[in-house]
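Missing here is one protein chain; the remaining ones are kept as they sit in the complex.
Order of writing sets the chain letters: A, B and C. Residues in each chain are counted from 1.
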Amino acid sequence: MRAVVLYEPGRAEVIDRADPVPGRGDVIVEVSGAGLCGTDVHIFEGLFPPTPYPIVPGHEFAGRVVAVGAEVDGLDEGEFAAADCTLTCGRCRYCRSGRYNLCLGWGAIGDTVDGAFAEYVSVPAVNVFRWPEHLPESWTPLTEPLACVVRGAERLGSVAGISVLVVGGGVIGALAGKLMRASGATRVDLCERGEVRRTRAADWADTTFDDVARTDEASYEAVVDATGSIAAIEAGIARLAPGGRYLLLGVAPADAVAGFSPYELFKRELTLLGSMSKRYSFQPALDLLHRGAIDLHSLVDQPLPLESYVDAVERVARGEGMKTVLAPDAG
Amino acid sequence: MRAVVLYEPGRAEVIDRADPVPGRGDVIVEVSGAGLCGTDVHIFEGLFPPTPYPIVPGHEFAGRVVAVGAEVDGLDEGEFAAADCTLTCGRCRYCRSGRYNLCLGWGAIGDTVDGAFAEYVSVPAVNVFRWPEHLPESWTPLTEPLACVVRGAERLGSVAGISVLVVGGGVIGALAGKLMRASGATRVDLCERGEVRRTRAADWADTTFDDVARTDEASYEAVVDATGSIAAIEAGIARLAPGGRYLLLGVAPADAVAGFSPYELFKRELTLLGSMSKRYSFQPALDLLHRGAIDLHSLVDQPLPLESYVDAVERVARGEGMKTVLAPDAG
Amino acid sequence: MRAVVLYEPGRAEVIDRADPVPGRGDVIVEVSGAGLCGTDVHIFEGLFPPTPYPIVPGHEFAGRVVAVGAEVDGLDEGEFAAADCTLTCGRCRYCRSGRYNLCLGWGAIGDTVDGAFAEYVSVPAVNVFRWPEHLPESWTPLTEPLACVVRGAERLGSVAGISVLVVGGGVIGALAGKLMRASGATRVDLCERGEVRRTRAADWADTTFDDVARTDEASYEAVVDATGSIAAIEAGIARLAPGGRYLLLGVAPADAVAGFSPYELFKRELTLLGSMSKRYSFQPALDLLHRGAIDLHSLVDQPLPLESYVDAVERVARGEGMKTVLAPDAG
Partner (left out) sequence: MRAVVLYEPGRAEVIDRADPVPGRGDVIVEVSGAGLCGTDVHIFEGLFPPTPYPIVPGHEFAGRVVAVGAEVDGLDEGEFAAADCTLTCGRCRYCRSGRYNLCLGWGAIGDTVDGAFAEYVSVPAVNVFRWPEHLPESWTPLTEPLACVVRGAERLGSVAGISVLVVGGGVIGALAGKLMRASGATRVDLCERGEVRRTRAADWADTTFDDVARTDEASYEAVVDATGSIAAIEAGIARLAPGGRYLLLGVAPADAVAGFSPYELFKRELTLLGSMSKRYSFQPALDLLHRGAIDLHSLVDQPLPLESYVDAVERVARGEGMKTVLAPDAG
């Protein structure tokens, strides 16, 4: 099969290599498309510590099941499915308390073992989720980021009847905005610097701003960060009304420090919440799509061939377009 | 002023009596309209124990503030406002824990003191809420029942992404259905016997049934009862899928007993929740209306004159129409 | 090895059979002791539908790891461990939402595959939990029931500062009472018919009653059923004060019906909660023991030899003693 191999940070090639064969509990998925996100940029740059090189990256993917391991039940060849990339140890303190996104032995297909920028990829059967037939296949790479946002929404709690500010209008911000709307928020505004992205938010944002500073201080009952930028985080926290809740989805640099006012945290009884990856949210994400609560049309870009891997990484790094996808049969 | 006086159960008259004058902390509201609900039927029949007779009934109301007590701040004559009828002692164990709907000294304007089936009514200033200008005045009598449903929804918890069955398609069922939709439920079905009411649910129900028995057992993640009927309650509980949550809004007779399977409660880890009146939900109800999350057009009937009080009570008892309203200047 | 084999309901024998060998992901545990509970009575009587016969029963157990499968990491021979008997499919809707106790493919060591009334038992490595060294080995069979009670307590929510009535003073009731105490309940009373058991509750119960009817109606903020008896459940619900929460741990017969007053559920805003087995609560149960929050001395009985299996089942059925345990090396 053809596969992108990243030999070491910055050095990648599309090569031919042996097709994977399924382990006892695994299935082989013929990849229809695999998305890229900021983690792919970090893996390419050597800034995602758990990654071993060489590796085939690609962790947001779907495709048809073409082979099934000996011990796999209830999953047949021919089925079209989305895959949850998460690999957990099952035995650490966090796995055993159901907080598997905090697993001490965390790994992920495409991040710590070979992934989906390839024609085929091997996946544990438990990571495979039947894709709702009537939905467009082009939406599949958005299931994984949507699952992250669903986890974030669970952390945030009910938004029914309240006003929400989303900061950052990339894929994560857009998914968060759509989910807030679908969960009963009665006002959802967006701060995003890029004009194109503000325009692409027309189907969910009430009002868009190009700068957090243009929104009123202390005026939102919930604020969601989808930037990871320190300036945006500091400004976002200051938008919280008394009793307000802040959800941090954005991933800041590991050594960056943001300032907040402990006096305001106390005085306004604020709540600041981090949310990390997915937790029991892959199936709910599929359900939301299945039942029509969230529409992804505005977030899908034209897929690129595997050969465009480096360009695709750069496109994501520049914040261009929305969900960038590589497809083995594209172009 | 003209007022409906219910001298004793079953004996009412519209008479002329002195206009109320505001106590120090009260305002006088010129009633624009006041709704009826099942409680009004009970009060008419002498089946609502806390009611003293004679009384002017009418507890779901709004109107213009025409006089303001000496110690009232920040509320001016001329303002149009909806009123929360609830009167609490402020000092019992429940009031002091914020559970004021469980107040040991509970009372209500129109239920335990003179109410709004009259041209004017006296209301404590703290019970008066500014009505959002751009909303139709005809919606005002629905604020109170919506506030009850908002409390119920708080009891139920998040419905984002789940399927809900509403049993009973009167005003309460319809408000519950609309609120579930606006809170992100991805499927909301209705069971209601009356064909007219099933039709009036077209703007919120996915599927309607004329009998709970026609829905699948163990298939809804949440079920809301808005009937108070024992048969409907028993059937409704049996619709809960594993992990399901049941919200009882309906008021059953005080001595009626419903059967449930403790084995299923255990095995499916069900949750059964009662919800009683409003709790901090009057303003949220107004906010939901204000922000456009809930539209009440389909629930409003033509107001009737005060003289139609007995007819109106009977109409409600028969389950006719949706929100029945008396307006001093109707007809 | 020697093992109890239950050939069919009611017909058991201790026989010699081949020692188990570990599957790739399994370990072999040399059983130090295995407890019995009501489920063992049902399995013996043929009333636990998922059980296939012949089977080696025994699902509450611990022991030393004596062999380790080829793919097992981080678990060594010689380690003393308690085992969680739960086997789940990992792929059903419930597993994937973290509600694995509701798994559609649920199974358990000792209930649906061979268990621990034997010298050795095979266990998936992920089901094995290191036993805190300084704790008495005699407590090990109580970890599983404690984990069930911890799940129940999670369902119930905070009991800090409130009054709780526990109905039923067997092992489950006693564990629930001890946990309520350790979680800050400021009053914990017990209803239990058996005098011996009331006496054994001296280390945790404030007041004991021999009949629910002797406690005040509507006077407890939380009630926990640990009987499964319909009469006790009905009486228990009636003890709830306004705003009260009811936790059903007891397992009633599958076709039994209990009556409750929907009017009171509404009027007092009650909450009724079922709790089914364990969910992420095995490790927390061990932690509570490890940290000294719960002491099990009063619940441990003298272990019996495997040959006493039928007597032990009958002892449990009669509600005699507290935790009945079979140990291969006993007596």
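Structure notes:
We take it that a residue touches a chain if its C-beta (ideal position, glycine included) is under 8 Å from a C-beta of that chain, and two chains touch if they have at least 3 such contacts.
Because the structure is a prediction, the values reported are computed rather than measured.
All shown chains touched by the missing chain in the whole complex, by label: A, B, C.
Across B:Arg11, B:Arg93 or B:Arg214, the residue that sits in touch with the chain not pictured is B:Arg93. The residue from A:Ser32, A:Thr112, A:Thr140 or A:Ser275 that touches the chain not shown here is A:Ser275.
Touch with the chain omitted from the figure is made, among A:Val14, A:Val113 or A:Ala252, by A:Ala252. Residue positions on chain C in contact with the hidden chain: 150, 153, 157-158, 160-161, 163, 179, 182-184, 186-187, 284, 287-288, 291-293, in rising order.
Chain B meets the missing chain through residues 74-75, 90-91, 93, 96-98, 125-126, 129, 279-280, 282-284. Annotation for chain A: contacts to the undisplayed chain at residues 94, 99, 101-102, 155, 228, 230, 233, 242-243, 248-276.
FYI, only the chains that are shown with their structure count from here on.
Looking at which positions face the partner, chain A and chain B present mostly the same ones, since more than half of the interface numbers are shared.
Rounded to whole angstrom, the centroid-to-centroid distance between chain A and chain B, based on C-alpha atoms, equals 42 Å. Not a single residue position of chain C touches two or more of the other chains.
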